[in-house]
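A short write-up of the structure that comes next.
With one protein chain withheld, the remaining protein chains of the complex are depicted in position.
As written, the chain order gives the labels A and B, with residue 1 at the start of each chain.
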Amino acid sequence: MKNMATGRKNKSVSYARYGYLFILPFFLVYIVFQAYPLINTFYLAFQKYMLTGAGKWVGPKFVGLDNFKNVLTKGYAIRALSNTSIMWIINFIPQIFLALLLAKWFTDTRMRIRGQGLIKVLVFMPNIITAASISVLFYSLMAYPQGPINSLLATLGVIDANIYANPGTAALVAVRFLEKGWYTRIAIAFINFWMWYGNTMIVLISGILGISPTLYEAAEIDGATSGQSFRKITIPLIKPIILYTLVTSLIGGMQMYDVSALMLQDGSPAKAMIQTNTMYIMELVYSGTKDYGRGAAVSILLFIVTAVLSLILFFILRDRDENMVKRRGQK
Amino acid sequence: MKRIASMVLAIAMLLTIGLAAAEAYTTDFDVPATGKPLVIYSWNDEFQGMLKNYYIPAVGGTVEDDGTMILPNGDKIEFVINPNDGGVYQQKLDAALSAGEKLDMFLMEADYALKYVNSDYTLPLSEIGITEDALKDQYPYTVDVARDENGAIKGSSWQAAPGLFLYRRSLAEKYLGVKTPEEMQEKVKDWDTFLETAREVAKASENATKLIPSNGDVWQVIRTKRESPWVNDDLELVIDDQVKWYFDFAKTLRDENLTANANPWSEAWNAGIGNDSIMGYFFSTWGIQWVMTGNCGGAAPGEGTYGDWAAVDGPQPYYWGGTWLAAASSCENKPLVKDIIEYFTIEEGSMKDYCLKSKDYVNNTVAIQNIIDAGFTFDFLGGQDHYSLFQAVTPLIDTSTMSPYDQNINMLMDTEVNSYVNGDKDFDTAIADFKNAVVDMFPEITAE
Partner (left out) sequence: MKYSVRIGLKKALVYTVSFVLCVMSVMPFLVMFVNASRENYDIQQGISLIPGNMLKENMQTLRDRQNFNVARGMWNSFQVAGLSTVLALYFSTLTAYGLVVYSFRLRKAAFTLIMATMMIPTQVSIVGFFTFMFRMGLTNTYWPLTIPAIASPTVVFFMRQYMLTALPLEMVEAARIDGSSEFNTFNRIALPLMKPALATQAIFIFIGSWNRLFEPTMLISSQDKYTMPMLVALLRSDRFRTDYGTVYLALSLTVLPLIVVYLLLSKHIIRGVALGGVKE
């Protein structure tokens, strides 16, 4: 081993060009197809540039940080950020725990869950359908006043059986789930949870399967319980994959759009509580006056928030990550 | 709640199986070939169907098995259809217009027509060879809507959209003792009487049936009574007295539980046309033969609620929607666009033919008069001649309060009305939030 290591050290200098070569296709394609929207977004954030509701172009004119000042002091960017965060947190925390638990169960060689192939297939299914089809379903489940949830509440006697009763006469009446902020938030968080825990589970399982079985065998011989193996072997070794899960969920969560947009009925008062940042960006850029400057400024703010939070995650989980690359690269 | 418009095809064909044997309408076609397809942007396949079933056969073109339309000169007609929902239609249209994508003609709805009329993306009709004089038989309001700030006419509509109040004859008799449309009109002749009748229906049916689906349906009507558009010439938001009246009226409807709580275009709203939960709807021309017949649960008298409906004027005259055809600034085949616009919106013969077969209310006063004079009835409305009612309402249509901002501002207002009637906010807070929302969406507008 020792002499191999020295031999390698000399060679590793000449291998550097392969590093550049291997990442070249990515960056070439990136520059041709994707760099433009990115650079353009940065450029627009410092411009006054809009197409007014009456169809007149204004700008582009450089305005410094005006757009940022504007979206931080007026409008709905901060509100959207708080909505996004709340809905992400109540979806993601249960999601990662359930996914970890399922991943543990389905990779536990000692438990031998029968039918786990089928279960793995079924729990992943919600991730296959589009958010649009799923939202339509929840939309009708929660409908007012005759949706199945309200009907169920009526059958159980929680609300008045005559769902058309006058509000004054009945103690409790059918609930306008889709017009009440918290109900809609929870529904959106639930749909996101339910669509994505199977996906997170598969990612974690594939990470766990990458761990060499010999480690588990050794632990078992040493008398470790499956819980101990999971905590002492699995979790530390899949830290890079957990980091991946956390960071991509954070990014996806911060850019949450589909489900919340689809669950927002036209004219629903729940808007104030479920409009996410991306929905707000879309509204700024596609509805009414197309205000590219402010839309871009909100995008950049969202980027800053996401980047800071990601950095924190990288920092917390760093030991088996960047260090490992360094160690491996230098070997 | 936004938008609008339109009509026909599948249902038209259904309704007119009996007419299929009637002689086909034909017209001359002398548009020179260009070798390029004509590209039309639309949000559904209605206009595509109109070309396929009326225009192409009339000019002697062919429709291939896969649906490709070929004109006698060999040119093809292609459609790019994108849904209105989520604003996709306008997003794609705007992108295509600004990028210079191949696009000759597109369709606009009343709610946002002015946005395109006042832009450089539409050609004045005079540039494709249609003079204002040629539009003399159209209902004047449809011409005014398409007129830009400089007086140029930038679009032409094949339909007029006067509105009426539609009600179920059987339910009206059961709960109101009303036997004829004339008696019903007395029950809804103004908004105070309308409210009383709503109370009467709810009480008599023990809340099983409501007079109207939701408060949103009332806005569709009352908005046309405003004296100022949402935004005045100084780009100030104007909150008309009618808006305040509407907030109050909606609150009363909610507090007394007088609607079926079925928001416009919701499932319950569509379903209500076919069941007994809702007695009446406000609809304009296209809504009757397109939306109502489609959702009534039948296709002939006696099936579902087909034939059980009748039309009356309702509390006030109003209009709702309408579709305009526009030539895109990038149009490469002006003679063909001209020919199509003339076929559907100008020529009496072809419009009359289309009207009789589709039951769409065409935008041609002469053709409509001829049809009424020949004795028009519609079995969906129990054999009523509702065209006479439309004809009386149409001259009263006032589109001076239409603005390019309507679609968005109406939706923002909706959010606040619902907060207010739900009891989440008081009136002043709702109005203040509304102003903020409008200014956020349209930074060029000021609100007090």
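Rule of thumb we're sticking to: contacts are C-beta pairs under 8 Å (C-beta built on N, C-alpha and C of every residue); 3 or more make two chains touch, one makes a residue touch a chain.
Values in this document were obtained by computation on a predicted structure and should not be read as measured data.
**Q** Which candidate, A:L65, A:A218 or A:A307, sits in contact with the chain we can't see?
**A** Missing-chain contact among the listed residues: A:A307.
**Q** Where the complex has a chain not shown, which of A:L65, A:I128 or A:V158 is the residue touching it?
**A** Result: among the candidates, A:I128 touches the missing chain.
**Q** Across the whole complex, list the residues on chain B that are touched by the chain not included here.
**A** 6, 10-11, 39, 43-46, 48-49, 52, 66-67, 78-85, 88, 91-92, 94-96, 98-101, 265, 267, 270-271, 274-275, 286-287, 290-291, 294-295, 297, 304
**Q** Over the whole complex, note the residues of chain A touching the chain we left out.
**A** 4, 8, 11-12, 15-23, 25-27, 29-30, 33-34, 36-38, 40-41, 44, 102, 105, 107, 110-111, 113, 117-130, 132-134, 137, 140-141, 146, 148, 194, 198-199, 202-203, 205-207, 209-214, 237-238, 240-241, 243-244, 247-248, 251, 254-255, 277-278, 281-282, 285, 292, 295-296, 299-300, 302-303, 306-307, 310, 320-322, 324-325, 328-331
What we mean here is this: only the chains that are shown with their structure count from here on.
**Q** Mind listing the chain A positions that touch chain B in their complex?
**A** 50, 52-55, 58, 74-76, 140, 143-146, 162, 164-168, 176, 179, 261, 265-269, 271, 283-284, 286-289, 291, 294
**Q** Can you list the chain B residues touching chain A in their complex?
**A** On the chain B side, the touching residues are 1-2, 86-87, 91, 114-116, 118-119, 207-208, 210, 216, 231, 255-257, 260-261, 263, 266-268, 404-405, 408, 411, 414-419, 422, 424, 440-445.
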